[in-house]
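Just dropping this structure here.
Only one protein chain is missing; all other protein chains are in place.
The first chain written gets the first letter, and so on, giving A, B and C; residue counts start at 1 in each chain.
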């Protein structure tokens, strides 16, 4: 999380002192041991209580909250866990009061009473700690502090219902603050401040950015990059998407990432390929932006570059190979497919096929027109269209785009020949097509009846 | 509220269409009659339901919400009330579900169950309409829309518990969005955009700004003006304060507002007088900023101008004269005071004094050293220190500053000789002193035991 | 010029001290008496010499120049004149050196020698004072200082060849610094800083802006205002133009300025009327911007609002009525015109007509369809097309637009019914049409052979 040597936290502290001059002395008095031993807990409780009661007025309470935040940052991992558990267990709702109010509520007879009683009950059900959580917002970096706090909390939650409740408080607060209406959609270019670009390199989760040169390539004139920012975290992208402007729907990632490839004039391209979307803040898990990001970028691009006729992704299928392998011997090949494998696989084409899933790269390289290509393509189409978890597509990337209203347009073998590409997607990538006029209908069908929109070619391939 | 001819709403509509192209056609289909007759309600319910269910995906739902917002703006006052009542009554919490959950809650035995049940109950107690209210935030002007919506709702509430609940939903939402941590404190100068300055003229609530020339005077080099803004309402101040940099604590408002008065170098002043604070948005009633505004401005000024040693207000006492008059014959003068009135008041100095409260201006002008001066001064000190509503000071301005931690420093007669000044404050103004080192203690004493901080002079005067 | 109490100069002084800390003491030592008596001249010469020799290094020389600038500002009008005359007479070129170099130049035989000699001679012909003039640019407000210095110098020049030379140095310097390539074309709206808007009110030279309300009207959504700014004078417009977006070419100014008139959607207008162009800086007389301003605004508007098909001015004819009156009895009416005046003018229609030029307003009001209308229209067309000063149109506004490549489209009587309108233009206004496709040809014809482009209607009317 925060590195105490970083200027970030210096800024926060400076800002704390701007808000109110409790002074460094006060700050120093409040120090606790990094492991937060039991002997430090009474003092900590007193300080939390002072915040919750707004002692000294709102401004002072926010300053105290800031100092508590600083205290948290001085703790070691064990101490931080104890701090969070303190919040989770001791500053939860007052169960007795809730029960009393619930009893009253159940006795209400007229409407007005019910309404008043509902409000009372609702207020009592908001844990006391939420006051403190909101107070952190007094700091310039307070929003980032809370986002990072939640990122630290998430792996601790497990089955602990108290920590889960704390997490839900944080999620509710962050969902309200990170409402998409408050976010700024910004284009990222080579003129963007280096500190933001450095963050892109750090957060890119799909196709790693290997150098500043690689990054510059991804920002050249026939590429686009957009990110959402929150006004109080102006250097921290929340999510970003990388787009290539090309002619025809791209069928592999390597051409797009090739730094030596020719540059196209943006006004000569007919197609925008969304080839990477990365969430940046672990602490914002569960706050949805991706849907808005893609659609707003589609809108922006089609306004500015009317030559663009097609908007498509080039996406991995991270669930595909794990799924195939899990199928094992139950995997069914068609007769024709078995025949095609005879030359290499002899009598046991099924076993041969399963083995080959462990060295797909070799197969691809030795014979690009491998008999594996049509088999994997068929299986992939089938996987995307028909394999489900409940009513959702089994592959999480696929589910994301289908629930956004996209359709499955094409699958491409050998499209991602990186180690990760082979190991997760069997070298496959999909194009999900975003057609403004069909998005709403596709979304409704998918979320309603689970129906998957796809091109006729993919439908045919899936049938084998 | 919104004038449909204003570019503001044009911008909103343009923005709606940017978000998602449901198109103008769709918008037109949705029109209802201005009075919102019963026959239009079913269609309206369907549209609200479509938003709440997120039909067509989040982006589409926000577009639908925007169109609903537009529909609201086409309604006449009666129609708007019906719209709000629909939200209040039909989109409230589901009482049956709440009761069921409350019953379950009361049967919980172990902690984990209790926590889960608390969360369920809490979720059910949030009225469904809050989803829609949040969706308005998709618009550029959506935040302002909600603020103005609440401004229209407030006068309707009265005793209607359903509308009160709707108001509380709005207040909760706006309190979260307008958390002071998200606001920008900006200095207003003669270089500020005219559209913002025009809003200052419109919103000034204490000493009316009579012309652009008057405004320019209030922004000259020995004056300061600061306002809070929300990032999504960049041209709309939320609250602003006007400050005069002078030598010695100012004892009347007229010298400060006099356009022909000499200009002081800001580095030669020893005193900052806060002479006007105005809340600008009726729809944000109950969201507290004033406390933060004054203290942050004190902090900013003392950083930039270390020559400033004293921070004081020059404030009206709007409750004073109404209070005196209400006292009527029960008002007690001291023997000495009665004697001083003998010359003018004859045998009945008390009656004379009460009569004189109706033409104070005349008394002031005819004899500045009026016997009324010491009497009113004593009564005023007494009023401020000793007259309460419950544990709060009776005068609301006084209560505001005392709860911020200020102390009563001095009262000044003839300090506001405007019509409003005579009628509300009997021509009196108070200096409330903000001393960084005492604010916290003063605040605690006042909010704790109701003890009022004041100068020894004021304490002595109050005793008579 | 500068008001020493203005923050402007405070800023300058603060900036001076930023550049180099000669300190206030140094500044004070340098003070001279406001009238710049002879006894102060030797000291002043020493200080100028120190700048010219760059004593103490470039940075110090600039500081000294700044202090000289400050000295200038302390002088009274007489003192300033003496200061300028000192610069003009004592810091001119060294005539002896020039003559020597000219003699050498005339003896040069080979090309290389000639070139070197040319360069030497050119250098010697640049007066020494230009070094000092450039040094003023070290100040933030130094550019404005020089512009205002020239504004003060211009009325002094008269026949004084030394002052004329100084003026030409200033003009050369300012022309280089105010090259249109360095200027920013900015749109002015109601969101522009008030300090700039206040300057528009001050500088508007054609149709006075009577109030902030009037100004706001001129910036509403179907109006446009653009100005050129220099990066070092960001609050001072250099020239600005006001445009109305309307349907059909406007035939009078009053409809455009009427604050209560209906507002048009900018995308519904077919015509942009340039109804006011004002130069703001007297000290930049002779530096041409108007040509660039109009054409760049035409370009900008036609890019952003493709619905605009016609770009026309609505311009006064300030030379018309003075010209008519100066004609006196030599003015020739046609037979038909004389007849039309018979009813009112009796036997002497010419005399009647001349008299009526002194109360045109009355004539216009009493009978809008006055016999004067066709006569004045004919005379006006004739004046614009045929009356010249040398090869230029006699009316200076007409000459400006014709040399920009516009054509005379229409003349309108009763188009400007203000006092100034009657007194200068006889109530007439002209529409000059800017057609992108004809501008270059029109410009060439007019600057080449003096040929005036006009509509056939105007040509016909001019013939009577």
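Criterion: a contact is a pair of C-beta atoms (placed from the backbone, for glycine too) under 8 Å apart; a residue touches a chain by one contact, two chains touch by 3 or more.
Keep in mind the model is a prediction, meaning the values are calculated, not measured.
K.L.:
Which displayed chains make contact with the chain that has been left out?
P.N.:
Its contacts among the visible chains are A, C.
K.L.:
From the list C:90, C:255, C:367 or C:440, which touches the chain that is not on show?
P.N.:
Answering carefully, the residue with contact to the hidden chain is C:440.
K.L.:
Quick one: say which of C:41, C:86, C:162 or C:305 touches the chain that got left out.
P.N.:
Answer from the full complex: C:162 touches the omitted chain.
K.L.:
Looking at A:247, A:263 or A:334, which residue reaches the missing chain?
P.N.:
A:263
K.L.:
Of the listed residues C:41, C:86, C:121 or C:354, which contacts the missing chain in the full complex?
P.N.:
The one listed residue touching the chain not shown is C:121.
K.L.:
Spell out, residue by residue, where the missing chain touches chain C.
P.N.:
These residues touch the chain not displayed: 18-21, 55-60, 62, 92-93, 95, 98-99, 102-103, 105-106, 111-112, 114-116, 118-119, 121-122, 125-126, 134, 137-139, 142-143, 161-162, 164-165, 168, 173, 176-177, 179-182, 231-232, 288, 291-292, 295-296, 299, 403-405, 436, 439-440, 443-444.
K.L.:
What is the set of chain A residues that contact the non-displayed chain in the whole complex?
P.N.:
Residue positions of chain A that touch the missing chain: 5, 7, 10, 190-195, 197-198, 212, 216, 221, 235, 263.
In this text, only the chains that are shown with their structure count from here on.
K.L.:
Please find which chain has its CA centre nearest to the centre of all protein CA atoms in view.
P.N.:
B
K.L.:
Could you grab the centroid distance between chain A and chain C? Build each centroid from C-alpha atoms only and quote it in angstrom.
P.N.:
59
K.L.:
Compute the distance, rounded to whole Å, between the mean C-alpha positions of chain B and chain C.
P.N.:
Distance between chain centres: 49 Å.
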